Every structure is written in C-alpha cells, then in structure tokens.
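Just one protein chain is left out here, and the rest sit where they should.
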C-alpha cells in the first residue's frame, strides 16, 4: 500500500469513528454551518464535538502547518481528506473568513509571532474574523479608501467606516485596510491591520438589502485602537496584501464556479410549474428564452470544466476568473428573472408560507448583487479587455 | 376660394395636363429615377419631357427662389404641389445631391454669383453633383480629413482621396471638404470647394460592397484644380458648411424615418413563407423573435409619429434624429437577420433568378451599413449621451 | 389628435407631479410598508386625488366625473409611476370605472360611479386564478341558482381586493377553460355571504388578495353586462387597465433612469465621475432610446383608446409588452449602475425594481402579450 493509500484508509477509519451521525446529514438550516467565534452558540452537542475533534487534528485547516494549528497535510493528503469527508457526507467542521482570507494572508505576509498568535485560534474556531475592505466611497475603486489610521507610537488610532463587512455583528476581530500614508499616492498609503472589535470605538450596524435581511454590516471606527504589532506586512504596503487576497478570492469564486451558478435546466421546471399543452410549454415566447438560457448555462458549465482541465494541464490563459465571474453573474441574474417569469404572480407573496416567505423573489433580488460584489461586471469587462485582449488604455 | 385653394386647383390642372402617363406609374427600375447630368440617358421620352416641363416652372426645386431656377413657392404651396403629385402618382422629375445637399448649402453660404452660376443647372438637371466628404482615414472623425488644397493665387491645387462618393463615376462636379489650413486646429483649416470633375486630375473608381455592386466610388485628386471663385463660404470655415449640411442630412433621414425602416410585420410574412401548424409558426423559437421585433417596429413608428407631432407643436427635445437613426439602423439590421432566418437556405442563392439574384441576402448585407453610414451607431450613442443626457466628457 | 399632450393635459401633469412629489412620494410607500398599514395606501391622499378629479378622469359628467379621457388618465398613472404612489387608481378609477361605464344604463353605474368619483368606493377586479394572467383560462363557475347565480371558486392576485367595497368578478357561465367566450361579470359586494378575502403582502409593498367564493349567491341584477358575454366589457376594462399600467411603468422606468443618470453624474471612482465612462454612456443612451420608444407606443395606446377604443386591443397589447420589457431593463440598469448602495433597502431605487416587476406581470407580462399578438395575426 502506498503512503497515500495508507493515509486514505486511516483517514476513513478515523472519520467513521469520530464524525457524529448528526453531522453526516445534509445542511438544513444556516445554523448548521459552524462559523465559530466568541458569540457562537453551537446548534447541537455534535456540532461542538465535531469541531473539537477536527481542530485537535488540525483538520479544520488541513494544509496549514502544524505549528500554527493546521494539519500539515500535503496537497494530495488534503484532497483525500476532502474526498473521504464527502464520501461520508460529513459537514465542514468550521467555515470562516479567518480560514479563507486572513489565514492565507498571514501565512504569506505575517511574522512568525503573528502567525503563532492568530492562526491557532482561527483553526480552533475561537476567534471569528470580519473583513473590512469596502467603504461607501471606495467600491470598485477600493484603493481610494479613506479610513484613517494615525500613528501613535505603539498603536494606531483608527477612524472611518467600512461597508459590506459580512457578519461583522457576530465577529470578534476584523482585518482591515486603512490609510496610514495620507500624503502618499493612493495605492502606497494603505496598510493591512488587525483590529479587536471588542472595544468601544468599534460599532456595527446590519444592512438590510432589497432582498431582506443580510449578513452584511456597516462597521464604524471611532477612535478605535489597533496595536502596531498587529500590522500585517510593511507599513503602507497593505495594497500588496489586499491584491493577493483579492486574486485568491476571485480564484476561489471561479473554481467554485458551479456554486455561483445553479445549472439545473429551467425548461423542465417551467413545464412542471406552468404546464404543457400539446407537448409545448403554455407560454411559447417564454419557452424560447428558457431553452436559450439553458443552452447558455450548459455552455457555461463546459467553460468551467475546460478551464479547470486547462489549469490541471498547465495551459490556457490567465484572467479566466473574470470571464467566469462576469458571465456567471449575468447568467444567474437572467436565470432568476426567468424563474420569476415562470412563477408569475405567485412569487410576489413576500411574507407568505406558501412562497416560503418570498424565497424565489428574494433570490431574484439577491442575484442583482452578483454583478456588483467581488468586482462589478464593468470591472470584469475592463479586466478582460485589458489583460486578455490587451486593448490599449485611454 | 382662398389663394391656396386656387393654387391647388391650378396645380392639379397643370399636372393633369403636363405629366405624361408613363410618369404616373410606380418606379420599377433604378433608371426610372432621373438623376440628370451630362452623362444621363433618359430612359424614355416621357422622362425627358417631364423633367423639362417641371424645370421650366422651377418645380424641380419648388421652394428655391425663382431667380435661381426655383419655383419660388411658399412652404404651404410646396406642400400642396407634393400632395397633388402624390395624388396623381407622379414620379419626382429629378433627384440629386445638388438639390438635397449643395443647393441648401449655396443658398445659405454661397455668394450671389455662385448661386446664379450653379443653382439653375441643378434645377434643370444639367449638372450632376457628387459629395466629397469621407476619406479612408476620416470616417466618424470627419474633421481629420487630409485632402489638401494648396493656394495658387486664383485657384487651389487639390491632392488626396475621397471615399463613399455616391455615383461619382456618373457625376460632373463634386462639392468637397478640403484642408486649406494645414497648420490650424483641425476644424479650423477646412474649406468647402466646388471642383469640376471633367479634368485629368480627377478620377473615380467604383466600390464593390459585400452586397455586390454599389453606387459608391473612391474619388482621387491628383493635382486637380479648383477655382478660388468656387470656394463656398469663407476660407477655412468649411466646417460650418459641413455641419449645416450634416444636420440637414440627419433631419432628412429622421423625417423620412419610415423610409429608413420597413415596418411591415414579419410575423405574417413568416407564416406565409414557412408555414403554420396548429395555428403556430412551425419554428416557435423564431416566432418569439419575430413578434418582439414587430412590437419594436411598431414602437419605433410611434416614436417617429410622436417626434413629428412634437416638432409641429414646437415642443420636445433636440438630437431626436440620433435616437431615430440609432434605433432605426439597429432595428433594420435585426429585421433583415430575421428575414434571412425565415428564408433559410433558399436565400443563399446568390445569382439565381429564383431569389431575384439573392435579393434578400443582398439587402441583409446592405443593412449592415445602416449603422455605419450617416454617423455610426457609436457616434449616435455618444450624441445622445452628451447632448440629451448631458453626461460629462471624459 | 397628435401624439403630444395638449395644454390641459400638460397642466394636469404639472399638477400631478407637484402633488405626488410633495404628498405621496416614495417615502410614503416606505412608511406604508414599515407601519404595515392596513389599507396599503393612504386614504388621505386618495381623498385628495378625488378632490382633484383624478378618480373621475374616465367617468362621464352625468355621474360627476371630469371625463378627460385616456390620455389624461395616462398622465396621472405615469406620474404615480414616478413616485410609486400606492392607490386604488388602476383598479377603481380605471378598470372598474371603464367596466361600469361600458356596461352603462343598468343600475350598477348609477350605484357605483358617483362614489368612485367621490373617492369613497374601492372596486377590485377579481379575475386571475393562477400564477399567470390569462382571462380565457378562467375556470371559476357561476351556476344558475334560483333567479340568480351561485359562485364557487377562488381568485388570486386581486389588487386592492382586501379593501374593496365591491368586486367585479369574472366567472364562467358557459364554455370550458381555455375558451375566450362564456364568461359573465358579476358585481359582488364585500359583505356577501361566503366571500372570504385574505390579504397578501407583496414584494412591491403593495398588496393583493386571495379571494375565495364559497357558494356566494348573487341575484340576476348582479350581472354586469350580458350573461355569457362578459368578454366585451372585460376586454374594455382590461385594455384600460393595461394601458394604465403601461403608463405607470413608463413613469417608473423614466424616473429610475433619471435618478441613475443623476447618480452617474455625481458618483466618483478612480478619480473620475463615473458618468464619463463611455461604456456606461452608451448603455444609458441605448436605454434612453428604448424609453422613448416605450413612451411613444404607450401614448399611442392611450390615444387609440380615446379615438377608437374598439380597435385598441392590438396597440394596447403591444404597448404593455414593450413598456414592461423596457421598464425591467431600466430597473436592472438602475440597480447595477447604483452599485452596492442600490442593493440596500435604505436606498429608494430598489422600490422601483420591485414595483416594476409586479406591474409588468399584472394583466399579462410582455411574453403573454407578444404571444397574443402573434395569435391575433394567425402565426
């Protein structure tokens, strides 16, 4: 048996023994997804046990080094762990921006002390992190951010406002981009700092969206304190960290492309919902839109497959993630418009149990953000034109 | 009887008596439209007679002053003449760029001598004029034209190339924009000159289009001579004349909006051509496109009607012609794409009598120029954004 | 009649815009929503509108109306679309008024038209039975019962149904679902035994009702128009309602577009006002052109309703289709071009997207009307 085969067998055995039966069922409600943090209330004893057992092996962050709370697994081993968990139907023990975003940033740009201090609590789900990037006047043009951090010797005093900070009201710490060099060219005066949210100078306010409640918050800094030892990377070089994380995020979105886009054909859904007469959907004009949308959806899935295969083969071009992000967002919006066409007036019931509180209508409205968040459609088109097509600047 | 009623009665009587019966039939071939000029061969004695009789009354250009060969009619009288001619089914005695374009320019910018010299031969159909504006490197950006006219005292020596000069190979004279001030800012160094084409320095070459033969030519000036007395307007102020004519042209196109766009519904044409099964077009996907296109066509016709009524009422906004030009061109292209969809493989026969030598295919290809000629779609959109929406410059 | 507003209509527009902007703007709708107002519209504003004559815009002077015609009706609806004003204007002052007037001569018009004009009565149209509008599919039965009829069945998506003093109910007295003919219209008052109305809160913060008819008995007098021949009056009422919605949608679409262009002239990113970006300019210019076409065909539909209402079906269908499609485009572009802020409930632009969606679906969406037009032309 090869080492990897041994690893697979051992992993399977361990999972069989340690994963509680409740955890092997599909996620049913939002609370089934464990985000951790000081405010977290476990939805069940099993959720807690599972987190503790996995964290003890470092398997909440399987490929991080062991000394920082990770599992120290190789790429191949991590893949096997993922496969075996899927095989068993095991839920993820812990999801968080700490794992997805801050961790990779610290691993690349953090000092050894910072890693030791911050990574293990992330791995154990003890500290929940928020992301503080966008501001009301710094959206697509993130580098124009204005939140100020003034040097006070051993700490900074932070003033300003962040927006779109997901779950900020449930988080303990925030990693934020702040302006430390007000006189420098805009990209050169930004730093990446870690701020404890448990202080009077930090407050949050949830944002209600057109689709209803949302995980998004506004976060306000009013003479908040950030220790200098919690500056990640060099002073005024925070843009490098941000760029690294944005690329990382975009790749995550692109590689999980299918998560972005629900590819189930609309035609059959419409046939069941609206009815068919003489073998044809009762609305023949809508039918044309549906079949075209389904074809585009299929082509989109093929593009995702092809790009993945190209990446594996080490061929193909960069900036693919912009191609997928752009098209996936627009297609998803189109798809939900069509879902609303299919559902007709019945989808309009906003608070009725019959529509599951307007589920489809809220999804429809929520998709409108797909082409705004994570880089707007306009920004993606700019990237494709500039980086792939190499069209000249104005 | 009012004066206008008298005029109408007299006009009707005169037309009845003087319009040859052959001229009262719809135009059948291109040669039935009389363009005049030295190279013109009348297609019939009637065509010649009709031109002579109308020209004698100045009714080839009814609203031009009598001293310049016009009819001296008031707006109301000219309208009555038009109505009575339509009533009789009488063809136009003379069409020409001299009437539509050069005439208005001379009436506004020409000297008395120039008017006396050039307008009457236009009115009589003796001299046929070509328009020399665009150049290979001056399309949308007309003001970057490079055809040079160098001052030689009493005349200019002209060198350069014009493109898209309609019927230049059948014309006698050309009105052209030339660069007389090479050192001036680009709009300020252009002059509007009249050039005799019967000289060795002027040659023309027909342009074949993707749709086949076309009226367009390239016109080359190789040390051609233009008399200084044939400069219209001031030296280096030719751009004013050009702008005036372009606006005039755009308004002509917009007011004849329906001419730009064939509004006959496609749905019924498709039903006849492709067939209907169980009350529905055999291609239900195409059907959706057709009915949407027909709705847009109807809305377009309503917009034309509304703009005309607004103009009459003296309300509404300017730059409407760009709205109509843009939409009409795109709609026409879409319409011919659909005509090709309807016709299917049978429309592909390029030289067969069955398709009237590929009539619809050639129309389809020809419509592609609709969004290029007379100001591209992109230019129209710029105009709408800037002039109507008052969006800021870059 | 030219395709422009006349002086009287322009005055009406100025007055309507002034009143609505001042007294019934989008903030009113938000407040109605947040306070979970029982009626779902402002009774005060509705009384004001009655005083200004809007409730009687389509009612003859014999019944106290101002009888200004459809073009004027469209002016009011368009302005209401700009402010997203919630009111029973379309259900009551447009559709019910048209149906009652068309039926004319009986007792119903005398009974209801004056109180419509007075802003007292709200009358809803109970027609749709499924998720998609399609009058021919009406299945609800009205069976002969003594001298009258007994109604059994259910209606959905009845705008203003929960506050209606009476409903015009379409039920089948002949033929089978799928047939255009065989419908009869009944006036059913709110306190009829067996009538149950359940309000539903809608995505656009307006409301509509589910209405159940459980053996509702009505006399023969309740029939509006002729038995089995309700389609004649229903078509007129629907054409009026569709044209009103087209006007409303046109107003909402224009308003959201104008707000967006204003925003683009203000918002800065990358050191530039984003309205300078050519790609956005071209999208705005395209949308403006579409809005112009939509408004033109909408006005043509109103003009035709004034001049030749018996031939208005085709143009009204085309107008409802075109305006619905363009308004949706406008709403989508508005939210997208507002960026993140446009996604928040705090900003008003989302209200436009929601109302446009609902109004574009009401009385038949763009696909429904496109399909009808194709059918009218036998293909």
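Lettered A, B and C in written order, each chain numbered from 1.
Just so we're on the same page, a contact is a pair of C-beta atoms (placed from the backbone, for glycine too) under 8 Å apart; a residue touches a chain by one contact, two chains touch by 3 or more.
Since we're looking at a predicted model, the values are computed, not measured.
When the full complex is examined, the chain removed from view is found to touch A, B, C.
Looking at B:141, B:188 or B:390, the residue that reaches the missing chain in the full complex is B:141.
Summary of contacts with the chain left out: across A:83, A:305 or A:357, the touching residue is A:305. Among B:85, B:163 or B:190, only B:163 touches the chain left out of the display. Residues 265, 267-268, 270-271, 276, 279-281, 287-288, 290-292, 294-296, 298-300, 302-303, 305-306, 309-310, 312-313, 315-316, 323, 326-327, 378, 380-382, 384-386, 388-394 are the ones on chain A that touch the missing chain.
Along chain B, the points of touch with the absent chain fall at residues 134, 136-137, 139-141, 144, 163-164, 207-210, 212, 273-274, 282-286, 289, 333, 337, 340-341, 343-352, 358, 361, 364-365, 368-369, 371-373, 376-378, 381. In the full complex, chain C touches the omitted chain through residues 277-279, 281-282.
Here is the rule we use: only the chains that are shown with their structure count from here on.
Separating the centre of chain B from that of chain C, both taken as means of CA atoms, is a distance of 44 Å. Rounded to whole angstrom units, the spacing between the C-alpha centres of chain A and chain C is 41.
The geometric centre of chain A is 58 Å away from that of chain B, both derived from CA atoms.
Those residues of chain A in touch with two or more other chains are numbered 284-285, 289.
For chain C, the set of residues touching two or more other chains reads 277, 367, 370-371, 374.
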